[in-house]
Each structure stands twice: as C-alpha cells, then as structure tokens.
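In what follows, a structure is listed as structure tokens, so that the remarks can point back to it.
And then chain A:
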Amino acid sequence: GPSDDTLVVAFSKALTTVDRLYSIQREGLILSRLTDDGLFFVDPDTLEFEPLAAASYTWVSDTRLDITLRDNVRFHDGGRLSADDVVYTFRWVLNKDSDTSRGAVIRGWLDSVEKLGPLKVRFNLKMPYPMALRDMAISIPLRKSGTYDDPRGGDQPLNGIGPYRVKQFDVGRRIVLERFEDYYPDSPKAGARIRNMVFRVIPDEGTQQAELLSGGIDLMMDVPPDVADNVSALPGVERLEGNDIRIGYLTLDAAGYADPDSPMTHLKVRQAINHAINREAISRYLVRGSARAIPYACHPRQFGCQADGPRYPYDPEKARQLLAEAGYPEGFSLKLWAYREKIIAEAIVSDLKAVGLDVDLRYVKLNVFSKMRNDHRMGAFFASYGSGGTADASASTGVHFTANSNRNYSGDEALSKTVLAAERTIDRDERRRLYREALNRIAEQAYWVPLFSYSQNYLLTPALSLPVSEDGVPRLWQAAWRQ
Partner candidate 1 sequence: MINYVLRRALMALLVALTVSFGTFALFYFATDPAQTIAGEDAPQEMVDAIREQYGFDRPVSVQYVDWLGSVLQGDFGQSYFWKQPVVELIQEHAKVTIMLALLALVVTVVIALPLGISAALRPNSWVDRFALTTAVSAQAIPNFWLGLMLIILLAVTFPIFPVSGDSSWRHYVLPAFVLGTSSVPAVMRLTRTGLLDVLGSDYIRTARAKGFTGYRLILRQALRNALLPIVSVLAVQLGHKLGGSIVTESVFSMNGLGRLAVESIFNSDIPTVQSLILLFVLTFVLLTLAADLINAWLDPRIRMG
Partner candidate 2 sequence: MSTESLLEIRDLSVAIPTETSTLRAVRGVDLELRRGETLGIVGESGSGKSMTALALMNLLPPAARRSAACVNFAGTDLSTVSEKELAGQVRGRKIGMIFQEPMTSLNPVYSIGRQLTEAMTLHGEVSAAQARRRAIQLLEKVGLPDPASRLKQYPHELSGGQRQRVMIAMALMNEPELLIADEPTTALDVTIQAQILHLLRGLQTELGMSMILITHDLGVVSRAADRIAVMYAGDIVETGTTAQVLNDPRHPYTRGLLECVPGYREASAHRLGSIPGVVPSMTGDIRGCAFAARCPRAAEECFIDSPPTRPLGPARTYVCHDPEETRSRSLLEGHDREQTPVNKPAKESVLKVAGVSRTFSVRRGMFGKRKSLRALDNISLEIRKGEVLALVGESGCGKSTLTRTILGLETPDSGTVTLAGRPVGALPPRQRARMIQPVFQDPYSSLNPRKTIGNIIGRPLQVNQLGAKAEQRTRVRRMMELVGLPARVFNSFPDQLSGGQRQRVAIARALILDPEIVICDEPTSALDVSVQAQILNLLLDLRDELDLTYLFVTHDLSVVAHLADRVAVMYLGEIVECGDRDTVLTHPKHPYTRALLDSALSIAPELDVPEPRLTGDFPNPMNRPAGCPFHPRCPLADAQCRSRAPEVEWAADGTLVKCWRAGDAAGAFSQLSAGQTPENWPDPPKINKEESAP
C-alpha cells in the first residue's frame, strides 16, 4: 500500500525464473517489462515497436539492421551498457547450447550480430523479416557480457537494465522488486513512481479476491469478468478494464486429419457451425468489457487485419439448414476440445447442441491439448491466441495457417503460401494485400470460427492508479499512488 510505498501484485502462476530469456510465461513478460529493457519496446498506446535501449536504428537493407545504443544506460550492478553486451546477448541467444526459450525463433531469421562501434551494432538477417523489431522488443532483454559464464549465475538473481531491480526471489512464493534509481532518464519508461513492488504467487482466484479485500494485495490481473463485476461492487476495490490483443476461435478439422470422413471436411458443416454460435451473446455476457465478436482470423487491432470475405451472423435456423444440406439432418457427434475458459467452451457446446449436434466437451490441460492438437487428432477445438502481444496479423493469421504449423488444420497449401509471403515482406502495403487475401480465403472456407477478442480486467485498491494498455500487458512502471 501507499503507506510503505509497496505495490503488492498477485500472480496466479509461479514464475520459475526471473530471467526472461529462460521463461515464456505471461507473468515473466509482465515482470520483464519492469526489470529488463530490450533494444526496442512495444508502445503501450500505439502498439508500435519503438527504440528503448536503442537510441536509433536504420534498415541498411532488407536483411541488414544497424542500431545505435543510448550512452547512459546502466545495468543494475552499475555497469554501463555497451555494444559488447548487445552482441554478447544475441550471440548467446543464437548459440544452440544456450537453450534460451526464444533461441529457436531468433535463429529462424537472425544470421549474425556484429559490433560496429562502442555503441553501434549490426544485425544480419537470413531473410527479410518484418517482425524483427517485435522479436527484439518482446523476447530479448539485454544482458551484461559474461552473465552466463558462471553456470550458477551470480549472487544476484538478475542483472537487467529495467526501471526496477530484483531484490529477492523466492521460487513459487514471491518476487520483490525495488526501483532502480540509476535508470536512464530519457527512457520512455522512465519516471517510475512506486518504490517497491512485490509479486505474490496466489494460484487461487478466490484467495486473491479475499486478499485484495483484506488489503493483502493491491492488484489482481486477469480477473474473470464475473469476479470483476462482483468484487468491484464492494467498497474498497476499484475495477479497471482494458483491451487485450488475445482472440478466441474454434479450429475445425477441414483437412480431415483426425478423421478423413469427418463432417468437418464439408464446407457446409463448417459454415453451419459458424452460424450456430452466438458470438455476440458470448462476448457480451461472458467475455464482457471491451470484448467484441470478431469476423476474421485476427485481432482487429492487428496490422493487416482487414478483410471483406463472408461473415457468418448468428442464425441457428440457417445452421440447421446447412447441416441438412451437407447430409446431416440429424446432426452428428463431435468432440470439442478446449483447455481454457471452460464457461465459454460450455456456452459454445450449448449453442452447438441447440442446432442438433451431439457435442462432447473434452476440457483438458494444455499439455494434453497440445499433444492431441500436434498429433492432429482433434475434430474441433476451442483455443485462444494472444499473439505474444504483437499487433500484427503475422502473429495470429500467420502462426495458424502456415503449412508446417501444428495448429493448421486447413490443409490449404495456397493459403499457407500467402501468409508466408506476408511474413517475408517488409513492404507494408503488399503485406496488407496478402493478409486480406488470406483472411478472405479463411472466411470463405470457414476453416475457423473466429469468436471474439478478449478484454482485460484488473482489480485494484482505490489508492492505486494504473493506466491500462492496449495489448493487455499491464504497464506497472506507470503505476502510482493516488493522492
């Protein structure tokens, strides 16, 4: 609370490490935005990729990027950031043996890094890659040269350059941060107001609520809308709501991977399912807030998410009719797989049952889900994708429809080519065109049932002011106490 200038935040899941290079959890991302800076960052308002530790950058060619660093950036241990550190960081990530979480992704496009001067670095790409800045912004925090030489790490849990430094890390319990007073003042993230932050691991939502009410924590994130409604009605709690770049969708086994004779291979069946689900009601009553039904396979805020293909309004009658036309007047049995938002999955099941399908909801954990999905053993699944906070269709449409993706159940080679092309092009107009083509194709073929975009709910003590961001990742360095 304000009295000890300490913001206590609840985490639902425990972080296993505070090093972003070795974690992919969302909690890690939130934390990393406090403790680490990359060369770039995602502007919370525009969702554009802006220089952070970098002072400036230039695309020398389609595959060559030169970056100049700021000269006043310090690590938490006091050392200054230099080109050597950047080169060390990226070489470490590129090195296969380092086993960083993002290594595989970065290796996919980055060929090499060279030092051009004390504050100047050059990146050589393997191919034109429009998402290079995104990857640097989101997944590669800068590390001091030699950080990983000692296999056990130093005595400090983390030596970053972010506005906060890690003071204490109890695995599975809590993480204590302290404001880093030597943070470079010209950073867009400069000017942190709160001195201490504590992240407590409280897996249970009910517990989080109780703790919030009793003052044990100041901020709760990812609050289910019902809870947010209920709790915010109580005195002493404030509710904040913001956008989230995450979208929910249903994938249908159009390619017939799981079962070549699956009804899902019929276009009319897929269209029927699209018509059967009341996305409006689900987003209004269940997702709520700024959530909206989405017509295409991407988040409307994403670059390239513009299309004019067919839309499928809620129309159960039409759905039944289409089913009958496809040869299933009596419906058929179907296993719908899901691993999150059970309530929404149930609502979908209920809608599908209403048009005569016999749906068996298989709600499982992610590791089971992905095993089944990767083995192409699902007839239909409900999933969501957060695009890693990236406001670009490559992160949604691209990821789901390239030929070698396990998530791709369309079996559509041409479509795959289109999205791949869009990922290899720097030219923004060309990219827009390619995505429109792809999205229209997906809509025509009804490979997906795009459902809705999400919204983020926060619960906090009234003493706290917190600007909400557009990508759903809270920007805690901007948090402050109300006077």
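The candidate set was assembled so that all candidates are chains of the complex that A comes from, given by their letters.
Everything below uses one rule, namely that a contact is a pair of C-beta atoms (placed from the backbone, for glycine too) under 8 Å apart; a residue touches a chain by one contact, two chains touch by 3 or more; residues count from 1.
What you see is a predicted model, and the numbers here were worked out from it, not measured in a lab.
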* State which numbered option touches chain A in this complex: 1 or 2. => 1
* chain A - residues contacting candidate 1, complex -> 14, 16-17, 22, 24-26, 99, 101-105, 107-108, 171-173, 201-204, 206-207, 210-211, 213-214, 216, 340, 365-371, 374, 385-388, 399, 404-407
